[in-house]
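Only a single protein chain was left out; the remaining protein chains are all shown in position.
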Amino acid sequence: MSCRVTVRIQSEPFDTADEMAAISGGDSDVGAVVTFSGLCRDEAGTLHALEIEHYPGMAEAEIGRIADAAAKRWPVTALTVIHRHGKIGIGEQIVLVVAASRHRHAAFSAAEFMMDFLKSRAPFWKKEHRSDGTEGSWVDAKEADERALSRWDRD
Amino acid sequence: MSCRVTVRIQSEPFDTADEMAAISGGDSDVGAVVTFSGLCRDEAGTLHALEIEHYPGMAEAEIGRIADAAAKRWPVTALTVIHRHGKIGIGEQIVLVVAASRHRHAAFSAAEFMMDFLKSRAPFWKKEHRSDGTEGSWVDAKEADERALSRWDRD
Amino acid sequence: MKLVYFAWVRERIGVAEEDVTPPAGVATVRELLEWLKTRGEEYAEALKYPEAIRVAINQEHVRHDERIAGAREIGLFPPMTGG
Partner (left out) sequence: MKLVYFAWVRERIGVAEEDVTPPAGVATVRELLEWLKTRGEEYAEALKYPEAIRVAINQEHVRHDERIAGAREIGLFPPMTGG
């Protein structure tokens, strides 16, 4: 099955409804669309923004490789990933994954697989902008994110 | 943790972007929003619409019970379910589930759990409107949908 | 008690709802379905395979061995296909 893969890395905000319409529009065989939106949290009021750095070129390539792996594993008809870089305010969207398929299980699994691998494999790094004006630090990678990958080995 | 649960059964279309904004708006602790949209497929051109019948009163109550079970199981901050009834054309949305939480795993799991139980437990029935004008039949329940519930016993 | 029917159960029986008073001795959902089948050909046809019929008492799913005493409303319908 062929799968349309769309990957964009950009500093500008994006419109989730437009991306959802684009992924299912014109394809009357799509029965399930799953989206994941990752938003910038304020961490109990301590942050006022995040700065996201990325490895240009590799970020697109690596996300494309993750999408290809997902498309090989589940019968999805289309996958879209948009990841922002630069300064992102509280409540703004950082990342969007959209997966479309005939049936729901493939769409859910592909979207969650994409996010798990994107978190630990796509070359992006977050630096905090603190509300109190002190210098923020780089966000540490979470062991839980690395562990999340292993469950995709099993099934 | 308290979870805002919104359940609506309606014949009119709805706007996914509005529902996503409503679920995360004003809550700066939401880091993950997962949506599921179920669309009306044309089944290889044989259908031109679906007619959805429901059990008024019970449909809302049963979806509310499913949402409460999801909210008990995962730390979600808000859950929205909208299910349409009446005649629904090809490509139109039948159902929307939105789950918001601090972290992605809870949002993905709660949304998928909701859909699995909604499919086999919420009192809705689909009747086909066929493209060739012959009388359509009631859509049969799938054994796979019933089986999908059992995996929520394990973990 | 009020019975409400949906989807092909409703179509085959020919009404969406009705009030019935089952005879004494009809204590469970299973017995209710068997009694309904005796009420006419359309009921016999609709409820031919009782194990395929899903049942809700007062708008909550129940199994066929559930007792119907105290039920205000009993819904009978095919396996659900929403979502």
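Should a chain be cited, it is by its letter among A, B and C, assigned in written order, with residues numbered from 1 in that chain.
Simple rule for what comes next: contacts are C-beta pairs under 8 Å (C-beta built on N, C-alpha and C of every residue); 3 or more make two chains touch, one makes a residue touch a chain.
Since we're looking at a predicted model, the values are computed, not measured.
Going by the touch rule at the top, give the shown chains the omitted chain contacts.
Hidden chain, whole complex, touched shown chains: A.
Per the definition of touch given earlier, which of A:R73, A:R102 or A:K127 contacts the omitted chain?
A:K127
For the chain that's not shown, point to the residue among A:G25, A:G57 or A:G89 touching it.
Considering the complete complex, A:G57 is the one touching the chain left out.
For chain A, which residues lie in contact with the unshown chain of the complex?
Within chain A, the residues that touch the unshown chain are 38, 52-55, 57-59, 61-62, 83, 94-95, 115, 118-127, 138-141, 146.
As a working rule, only the chains that are shown with their structure count from here on.
With chain centres taken as the means of their Cα atoms, state the distance from chain B to chain C in Å.
Each chain reduced to its C-alpha mean, chain B and chain C end up 26 Å apart.
Cα centroid separation between chain A and chain B, in whole Å?
Result: the chain centres lie 22 Å from each other.
Going through chain B residue by residue, note those that touch at least 2 other chains and give them in order.
Residue numbers touching two or more other chains: 38, 115.
Quick one: which residues in chain C touch 2 or more of the other chains?
83
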